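Showing chain A:
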Amino acid sequence: MVTGGIGWVVAVNLIIWTGLFLYLLRLGTRVRDLEKKS
Partner candidate 1 sequence: MEPLKKLLAGLLWLWMSAVIAGAFLYAPLARGFIGQSSRILFFHVPMAWVSFVAFIAAGIWSLRFLYGGRQPRHDRAAAAAVELGLTFGVLATVTGALWARVMWGAYWNWDPRQTSIVVALLFYGAYLALRSSLEDRDQRARLSAAYAVLGLVVAPFLFFIMPRIMFSLHPQSVINAQGKVEMEPRMVQVLLAGSAGATALFFWIHNLQCRLAALLERNSAPLE
Partner candidate 2 sequence: MWRDASTWAAEALAVFAKEWRCEFRTRYALNTLGLFAFTTLVVVSVSLGPVGVSTSRGTAVLPVLLWVILLFSAAAGLPRAFVQEEETQTATALRLAATPSALFCGKLLYGLTLTFALEILVTPVFVAMTSLDVKSPGLLAAVLAAGGFGLAAGSTLVAAIIAQARSKGTLFSVMAFPVLLPLLLIAVELSRGAVAGDPAGVALLQLLLYDASVTVAGFMLFPVVWNP
Partner candidate 3 sequence: MPAPRLRFANVRRRFGRLAVLNGVSGAVGPGEMLLVTGPNGSGKSTLLRCLAGLLAPDAGTIEYREDEGDPAVDAASRRKLAGTVSPDLAFYAELSVAENLAFFARLRRTPPDRGLAVLDRLGLPLDRPAGALSSGMRQRLRWAWALLHAPRLLLLDEPFQNFDAPGERAARELLAEHLAAGGLAVVANPSTLEFADVAGRLDLGR
C-alpha cells in the first residue's frame, strides 16, 4: 500500500465526517426554528 493510498483513505474519511458534521449542524438549526415556532 503506497503511502499515497493512505492519504486518499484519510481524505475520504475526512470528507464523510465533515458531511455528517454539517448535516447535524443543519438539523440542529432546523430543530431550533421548529422549537421557536411552536
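We take it that contacts are C-beta pairs under 8 Å (C-beta built on N, C-alpha and C of every residue); 3 or more make two chains touch, one makes a residue touch a chain; residues count from 1.
In picking the candidates, the idea was that all candidates are chains of the complex that A comes from, given by their letters.
Model, not experiment: these values are computed from the prediction.
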Chain A in this complex touches just one of 1, 2 or 3, namely candidate 1
Hey, which residues of chain A end up touching candidate 1 in the complex?
-> 1, 6, 9-10, 13-14, 17-18, 21, 24-25, 27-28, 31, 34-35, 38
